[in-house]
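A short worksheet on the structure shown next.
Missing here: one protein chain of the complex. Every other protein chain is in place.
This part shows chain A:
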């Protein structure tokens, strides 16, 4: 029972495999959450395609593209952390993890700038803010922006969750055994890549469709 966090496991190796498996099951669950919201979007897109295409042109393509690049880079640093942890290069692992959180934070800042821009342009149909959309079919454009804010903020919440967990992991780094360090990096890495992949789907669906 030594070296494992859970009394149920005999060896750290078995515990790591269980952790890895649990994270995949969790990702399956998360995929259903985002799947439901994507489904809502796609059904609405089938019904109101032209309105959605027109509304989509009001999103900032440069900022969205920049953010996509930022997140894909963060996946690279996360994958590096995994590699480095496998080779027990702990100091470098920490740096790779810190870079990952920094890139995640950068994404959030840019997203915040985008939100601010959309709110000031009157494209945010929430909290009773004025909705001043000039294009065709404003009712369904409002639906598009409602979905846009729902989907991107849900994704941002997941990103914040990932940043908090990595920060916590770094804070507990000194007290963790090498087996636990590796186990946590692998599990959090899986989650981080998943959140990135969600964005990789969200970006074309929201920003690029019918452009």
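One rule holds for everything that comes next: contacts are C-beta pairs under 8 Å (C-beta built on N, C-alpha and C of every residue); 3 or more make two chains touch, one makes a residue touch a chain; residues count from 1.
The working rule: contacts and distances are computed from a predicted model.
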When one chain of this assembly is omitted, its UniProt record names it as which of these: "ATP synthase subunit a", "Potassium-transporting ATPase potassium-binding subunit", "Sugar ABC transporter permease" or "Cytochrome c oxidase subunit 1"? "Cytochrome c oxidase subunit 1"
Out of A:104, A:125 or A:162, the sole contact with the unshown chain comes from A:125
Contacts of chain A with the absent chain, listed as residue ranges: 1, 5-9, 14, 17-18, 21-22, 25-26, 28-30, 32-33, 35-37, 39-40, 43-44, 47-48, 51, 125-128, 139-144, 146-147, 149-150, 154
